[in-house]
Structures are given as C-alpha cells and as structure tokens.
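Taking it in order: structure first as structure tokens, then the write-up.
A single protein chain has been omitted; all remaining protein chains appear in their positions.
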Amino acid sequence: MMETTSSNLEVEARAGGRRTPLLSQRRFWRSVGDHTVLWLGVLFMLAPVLLAFLTSTHDAVTIHRDGLQFLPGDHFGETYEAVLFGATGFTGKATGLVMTFNSMVLGIGFAVGKIVISMMAAYAIVYFRIPFATLAFWVIFTTLLLPLEVRILPSYEIVQKMGLLNSYTGLILPLIASATGTFFFRQFFKSVPDELLEAARIDGAGPFKFFVDILVPMSKTMIAAIFIIMFVFGWNQYLWPTLITTDEGYYTLVRGIKQIIQVWVGANIPEYGQAMALAILAMLPPILVVVVFQRWFIKGLTESDK
Amino acid sequence: MASVTIDHVTKEYSTSGRPAVSDVSLAIAEGEFIVLVGPSGCGKSTLLRMVAGLEKITDGEVRIGDRRVNEVDPADRDIAMVFQNYALYPHMTVRKNMGYGLKNRRLPKAEIEKRVAEAASILQLDEYLDRRPRELSGGQRQRVAMGRAIVREPACFLFDEPLSNLDAKLRVEMRGEIKQLQRRLGTTSIYVTHDQLEAMTLADRLVVLNKGEVEQIGAPLDVYRSPASTFVASFIGSPAMSLLNAASDGSALRIGDVVVASGAGLAAGPVTLGVRAEDFILAPTSGGFAMQVSYVEELGAGRLVHGAVQGQMLTLSISADHPMTDELIIAIDPARLHLFDASSGKRITPRRETAEA
Partner (left out) sequence: MKRVIFGSSWLPYAFLAPQILIVIIFFYLPAAEAVRASFYLENPFGGGSTFVGIDNYKDVLTDDNYVRVAKFTFWFSLLVTFFSLAIALLLAVKADTVLRGAKSYRILLMWVYAIAPPVAGLIGVLMFDQHVGPITDVAALFGYKMQIGVNYNDTAAAMIIISIWKQVPVNFIFFLSGLQSIPKAVREAAQIDCRSSWRRFWTVTFPMLAPTGFFLLIINITYALFDTFAVIDVVMKNEPGSNPMTLVYKVYLDGFRGSDLGGSSAQSVILMALVLLLTIFQFRMIERRVHYT
C-alpha cells in the first residue's frame, strides 16, 4: 500500500511540468460532470412544480387544447383570484382563503400544541424522580411505534363519539398523540449540563422557575427547529383531515386537493389551471418556511428524527 | 462570613459498597481558604456538594456559622458556588447571570444593580455586562462565574475545580486573582482541585483526601515537609517523592545490599523510604552509593534525573551545570528523609538518639 503510493508520487513528480495541466484538465471535466449530475437532479425536482405553476397562469381551454404550458400565460390574476375567493366545494364555504386559514390553524396549532405538551412531559421525565416514571416513559414512547394510519378507523370512532368531528380540536389533538416531540426534548434536556440546574438551585430557583426562567429560554433554537418540522407536518396532513372534516368550512388546502380530484373526474374540461393554482397555494407556505429557516429546519430534521 | 464545620460527615450512595465520603471532620475558621485535594474519585467534590446542599448527607452534620444546614435548601444556606464548567445561563447577559440569584431573593432592583456593578468593577467585567456567555472568552466566563458568587455576599464560597477548563497560562493568572480576591473579601472559602500545585499555592490549609477519607490536614508547607503517608508524599509535590523499599536492621537502612542511611531508632524490618528530588546530595564525601541514570529531563533552571538504585526507580533534581555521566554517586540528606510503615504507608518518626550529620 505504502509502496504503491510513494511510487505513484514519484511518477507524478518525474512527469513534472507536463503533469500539472493534464491534472487540472481532468479535474475540470470531473467538476463539469458533478455539476451536470446536480443540475439533472435539480431539474428532476424543480421541473414538475415549475410546469404546474406556469400552467396555472393559463386558462382551462388553452391547457385542454395544448397540454401543459412551458411559458407564463396571462391568466395569473384570474386563476388565483378564483382559487382564493371562489368556492372550490359544493356549499361555497371552502374558498382558498378559508382553506389557507384552516391550514394555518392546523399547522400552527399542531406545532404549538405538540411543543408545549411534549416539553412539559419531557421535563417531568428527565428532571424528577417519580414513581412509575419508567412506566410513563414506556407509555409515551411506545407511540413512536405505530403511525396513525394503522389505527385510523378506531381513532375516527373515538373522535366521533367525543363529538369532535368538524372541529379544530378533533383535527389537532389526535395528531399530537405521538411521542416524537417528547423524545426530542428528552434528548435535549439530558444534554443540558447538570451544573446549570445546581447553579439555579443555589440561585434560589424552584422547579417551576427553573423550567420557565432557564430551560425554556435555553431551548429557543430547539423549539424553533422542531416548530418548523411540526408546522410542515401538520400543514401537510391529508388522511386525517379528510376523515374528520366533512363540513367544508373546516377544509384545509391539502384536504381541498381531494375535492378537486373529485370534481375533476366528472368534468368535461377539468379546471387544470385552478387545480394547479391550488396546489401551488398549498405548497407555498411550508416551502417558504423551510427555505427561509433552512438552518433550523435541517437541524430539527436531522437531530430529532423519530 | 462565617465558620464552616464538617462534623463526622459520611456519604453513602448505596448501603453496600464503600462510602464516597467516610467520617470526615473539619473545622474551617472564618475567612479561611481551605483546599480539598485528591485524585479523581476521592470524594472531594462530593464533600463540597454536601456543604452546598446539592447532595444529601448520609450521616454527620454540616454547620455554617452556628446553624445546622443538613436539611436547608441550597438557596438558603448563604453560600455561593463556582462550577468547573461555570454553569452560566447561556441565554442571559452577564448582568442577568449575576443578578438572577438576587432577583429570586427579591432584592430591590437598585440594590441588585449596585452589587452587580461593584462585582463587575472588581473583576474588570464592566464592558461585558450586556454580552452573553458565548461571546466571552474562557477567562471572562470564569470571571462571570466568580461575579455571580460575589454579588450574593455569601457566608462561604465553594469552588468546584473552577480553573480546570482554562489553558495553562490563564490558569496561573486566574489562580493569582482568586487568591487576591479572597484576601480582599475575606470570605471563608472551600476550594476543590485535583491539581496539587493549585492546592499548594492557594490554600491556607490543605485537606488531602483519598478514597473518601482524610489523609492529612495542614498548612501547605507542613504537608509538603512532613507528609502523613506515602499517598500524601506521592501526591503533593512535583516531581513526586521517590519511594523506595528499604529494610532496617536496627543500625543501618539498606536498599538491597546498599546502605543508604542510618537506621538508628528504627525497629528491624521492611520500611518505605521517601526522599524528595531536591534532598539528595550529589558526590558526597562519604557514604555515597551509585545510581544508574536512565534518562534526564531538562527544565532549564535545573534538570531532573531519573535513575535506579538496586533496580528501584528514583528521581532527583540537580543543577543544570553538573556534568552528566551514566552513573552518579549520591547520598541522602539524613535530616530530610521520610520513613513510612511498609504495610500501612503511615509516616514513622524514628526515635533518634544520636543525630548524625
């Protein structure tokens, strides 16, 4: 191993002057190759959405006649106005604006609820010696094992029995019933040095004060990171809102997609433009959050996950 | 300011097994600077944390002033503590870090400001008051941690290895500052360290701990000059004292078959002989013995010579001017040799009838 390396080096050294341009040329072509692969990747990710957006700026007849559009059209205003203020559903309650509002409520409500509840639980688990602590731990963390999808039917029945269909509570609470957040904050709290708690005790802070004065403000970055992940997760919920909300006044944007598909199937000339506009509207806020708070987002994703 | 009394204090983590701290008693006078020193796991931090109230006391009593504090909450013990990693609140400014304890005690705002300002000027932190810990250097953070202790105006300072996260140069600097500050404030202090040099330079009195028990209590120089056991002898002082297995026949002390000192006043049998590196005599006129040199450490001002006598390792410090050879003829200053019981390691004071020079 060593020998080959050193002999290679010798060869290179002997070749001297001629070697350098050759080497840099090879490096250049390799870098061109790298960038080409990356650009193909970017194209793969970007093209469908770009196409969807461009198409959404044309009117339905054009699209139906000529297929998807590769250039911007002049129906941007009309299409988006129709989607935002016009009714997508049957009762007229589900305008784009209403759905955006509902999506916000779901995204923010879910993220905030999850963070508050899981921070409190994690604090109790990490910082207190209580009987049944291990039991509590397992009761909470077993929920990591089973996604909502596999217990969807009985979950629906319980929410129905509680009279929470078509309500924000029914929409949000059952989604919170998983321990991802608690697990994440537990990990973080465990990494907080013990001395901080000791210093706080000497400074006269009790358990509640320590939580409010020290631990919560210290977790700011963590909270931001987890908020972004949870907001996107909540905003993007599909199956659960589809089951829980039958009243169109509670439709979220993502739930609205199903509506479009249903209307679409029967239509002669489907409203491709408006469908795409709604899709763009549904993806815009989470994309903005992820791109703008990129650093926190990556931190939250790679440090928290399940 | 107050005295601190540690009265037969024991700490057990589980009923089985060796106690972490075993029956330690110590009376600390008002304004005294006490250093608890020992290797890691000797129980020094546990002892300090019991005084702080961060560990429960299994047995015995801790008194601050005249008050028994065993059951008192740390916040109400009138102490302040400086932690190894400083334990500064990362989201608070220096000002808030220092004032947090006072705020919790519901001191008036003006009073808090006054005390923080005073402490900041003592520690030269005035311009950093509105920064957060992460914007400070290691030395500055250390100072903030000190400041947080000072503003409380406590009866007693507790230091838990406060300098071990600093680099060597800064450590020496801060050591001096802590000493001066303690002199100036006159606050009773208990300081924990594993660094014997730090212990020697800071302490009014040293407490050497080993395996949860007190090995020796005394002024630094006393401990250095007459260590109570082989443990203390090897722990305090650098380079460590050379400890040699010797045997006495009642008249002479031998290592192997070489006579190294008089054995007068000693019972016949094995004994551990201890000599500090600086207490060897080079090229004596009489009674010398040969040492094979294995290697030399140059220190600039002098040199440390490591070698063997009869296969036993020893270290001596000599002047850098002395010519080096593979073999040195040395003797031991009889007034400065230390004798320890070969099995218990405790110091033995031989009854010397005749003082031979």
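Going by the order they are written in, the chains are A and B; count residues from 1 in each one.
Just so we're on the same page, contacts are C-beta pairs under 8 Å (C-beta built on N, C-alpha and C of every residue); 3 or more make two chains touch, one makes a residue touch a chain.
Keep in mind that this is a model prediction, so the values were computed, not measured.
Peer 1: Can you say which of A:Tyr80, A:Phe110, A:Tyr123 or A:Phe188 touches the chain missing from this structure?
Peer 2: Hidden-chain contact among the options goes to A:Tyr123.
Peer 1: Determine which one of A:Thr182, A:Ser219 or A:Thr245 touches the chain that has been left out.
Peer 2: Hidden-chain contact among the options goes to A:Thr182.
Peer 1: Determine and list the subunit A residues touching the chain excluded from the picture.
Peer 2: Per the touch rule, subunit A residues meeting the hidden chain are 1, 5, 8, 31, 34-35, 37-38, 41-42, 44-46, 48-49, 51-52, 55, 63-64, 67-68, 117-118, 120-121, 123-130, 136, 139-140, 143-147, 149-159, 173-174, 176-179, 182, 190, 194, 197-198, 201, 206-208, 210, 232, 235-239, 243, 254, 257-258, 260-262, 264-265, 272, 275-276, 279, 282-283, 286-287, 289-291, 294, 298, 301-302, 305-306.
What we mean here is this: only the chains that are shown with their structure count from here on.
Peer 1: Quick check: how many Å separate the C-alpha centres of subunit A and subunit B?
Peer 2: Distance between chain centres, rounded to whole Å: 55 Å.
Peer 1: Could you please specify the touching residues of subunit B with respect to subunit A in the complex?
Peer 2: My answer: residues 52-54, 73-76, 79-81, 83-92, 100-101, 104-105, 148.
Peer 1: List the residues on subunit A that touch subunit B in their complex, please.
Peer 2: Contacts found on subunit A: 193, 195-196, 198-205, 209, 213-214, 217-218, 220.
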